[in-house]
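Let me begin by handing over the structure; questions about it come next.
Yeah, one chain of the complex is gone here, protein chain that is, but the others are all in their spots.
To keep things simple, chains are lettered A and B as they appear, and every chain counts its residues starting from 1.
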Amino acid sequence: MSEIRIERISKTYPGGKAPAVRDISLTVQDSEFMVLLGPSGCGKTTLLRMLAGLEYPDAGRIVIGDRDVTDLPPRKRGIAMVFQSYAVFPHLTVFENIAFGLRMQKRPDAEVRRRVSHASGLLQLDPYVERYPAQLSGGQRQRVAVARAIIMEPAVLLMDEPLSNLDALLRLQFRAELKKLVSEVKTTTVYVTHDQLEALSLGDRIAVMRDGQIIQVAEPMTVYDRPATEFVGSFIGSPPMNFLRGTAQSEGAAVFSVAIGDQSLPAPAAVAAQTGSDLLVGIRAENIVPHASAPVGTGSAGALRAETVVVEPLGSHLLVTASVAGQIVKVVTRTDFPARAGMDIWLEPEPDKLRWLRAADGIAFGN
Amino acid sequence: MTTVAAPAALRRRPAPRWHLYALAVVISLFILVPIYLIAVAAFTPRAVLNGFPKPVVPVAVSIDTMQAFLNTRGVGQSVINSLIVGLLTLVMSTVLGAPAGYALARFAFRGRDAFQLLILMTRAFPIAILAVPLTVTFITWGLYDTLPAVALVHTALALPTTVLITASIFISVPVDLEEAALTLGCTPLGAFTRVALPLALPGLAAASIFTFVLSWNEVFASVILTVSNRTLPAQVLSSLGDSPLAYRFAGGFALILPALVFIFFIRRYLFNMWGRVVR
Partner (left out) sequence: MQGEVAQRERSALLGDTAAPLARRGRRIPIIPYALLAPTVLFLLVFFAWPMIQALVLAFQGADGAWSLAAVERMTGDLRFGDAVKTTLIFAAVVIPLQTVLAIGMALLLMSNLRGAGFFLYLWAIPLGISDLASGVVWLSIFTDRGYINSLLVGLGLSDAGYPFLSYENPLSLFLCAAIAELWRATSIVMVIVLSGLQVIPKDYGEAAEVFGATAWQRFRHVTLPMLRPSLQVALILRTILAFQVFAVVIALAGRQLPVLAEEAYHFYYDIRSPNVAAAYALLIMALSLVFTAIYLRVLRVRDAELGRGR
């Protein structure tokens, strides 16, 4: 139960061409569940391992609680870690695996038995405590890894993509269980994943990383609705956020629009500084209202005509891929929407869900 | 609609299995029959042994040939000497080689390639190079004709292989097991002894057996480095010329016996290594 302060951490691997982690600073609040999210190679695992003490930074400081742990070995940091491969000791029983950290602390037998039994109960491992890991399934081994970590009552819990080796169905189930467990245990947690669904579901805050840097740190819905860059918008959410490229225009006194092909969308005043340059308009697939025929009246100004390319019925909703002025847009709508390939439809984005980004560097501005 | 003939490869009949079995049996016989014969020879009474033609199927079994061999002057002692040298070699090469193998497996350090090159080069050295000049050195140091001297040379022979085997064994122990131990309160040494070592033990044991057998079998250096403190192979070799047949046969069997025993013990390990074949 401690705050973590990462201050200006950098690391380049020997022989590496670019830094793995570049001048990163981040504060994780006490009891917060912080998710490090990003594609492979973005540095999230490196950062986690530096928190653990399994790697050492070239520059910067790491503070856990009120202790500077930058140069301390893992055993002195008050951390516990769940590895992607679980790293469950094959030569020890489940009981001894879970008890391992306590045995290292030379706790009395009675206390060890009590605490192991509590942890194995939490993770439904009671029937398996005398078995060896080779006799367990992948999911069960993962629970052992989690039990082994939380039994230590660490100041900080670190998790390196613990769900990525499970099959899709198990992953869904464990995600929910993990969320429940974590809310009961209330340890400061740093969780690494490349799966944006896990990030959205589990995190109190998400730190989106790319190429060794943190692009955005915010609560899940903020990252989802108001991504800081094009990268964040397209990385989070399924389908990714739509980005339409257009040119900012001034239509007169304090009235602006974005020209997309030969159509245009009304734009807020924030666009004023960008007139003449290219913009990206971001809108999520579920925030577009499709119409089978051209809307009239006030609706028509904020709607774009598009040609349907593909219609995918996905059980609970329809995923429509459409083309606006040659650009692809994905729309999620109700299953009985009458769209067919080749048909013209009109797409009306919800105005307060629009995001405005500079095309040159993909960075959002405005709200 | 015309039918298309399947290409020849897809039309093949299942391979005639009995050909393959026959071949395998022939090879097995080639390997086993000589061993059988030497065993028979070693346990045939001397009188029969000196006769001719020799019975391929033993008509009489007796241990007097082996006994005579073991009672020949110097033989019993040489067996003990071989055991001592083998154990010394085993201990020395493990104590020196296992840490080096661990370092090679776990650390990326400057000079690593140079070290690997050194290992490979020494693996390729002919023994003769070692033994002949070392005799001169050992004489100067007063080590000539002692068992530790032989053990030192055997260790030099076994060390490169020991290093590479232990490196490969430690590589097969996932490093995140040791990292997990580090996060659970172990020092690096603790992680090694509690996690890496127990998992590496079967492989290390097999490597030790290999080293022992290597030492037991080694003949050139042993015979050059000793005069009165002979190991078994040195003893047998030096008396080959003027010893009766019975002595030679019994000696041959004594030399083979450890191989048979040890292969028997590590065959499970052999099977684990080539599990896919055995299925």
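The rule we apply is simple: contacts are C-beta pairs under 8 Å (C-beta built on N, C-alpha and C of every residue); 3 or more make two chains touch, one makes a residue touch a chain.
All values reported here derive from a predicted model rather than from experimental measurement.
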item: Hidden-chain contact residue, picked from the options B:66, B:197 or B:219; value: B:219
item: Options B:75, B:90 or B:104, residue touching the unrepresented chain; value: B:104
item: Residues from chain B at the interface with the omitted partner, ascending; value: 7-10, 15, 17, 20-21, 23-24, 27-28, 30-32, 34-35, 37-38, 41, 52-56, 95-97, 99-109, 111, 115-116, 118-120, 122-137, 152-153, 155-156, 159-161, 163-165, 167-169, 171, 173-175, 178-179, 188, 206-207, 209-210, 213, 216-220, 223-224, 233, 236-237, 240-241, 245, 248-249, 251-252, 255-256, 258-260, 262-263, 266-267, 270-271, 273-274, 276-278
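Heads up, the rule we're going with is that only the chains that are shown with their structure count from here on.
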item: Intercentroid distance (Cα basis), chain B paired with chain A, Å; value: 55
item: In the complex with chain A, residue positions of chain B that touch it; value: 108, 174, 176-177, 179-188, 190, 195, 198-199
item: Interfacial residue positions of chain A with respect to chain B in the complex; value: 14, 52-54, 73-75, 79-81, 83, 85, 87, 89-91, 100-101, 104-105, 148, 152, 158
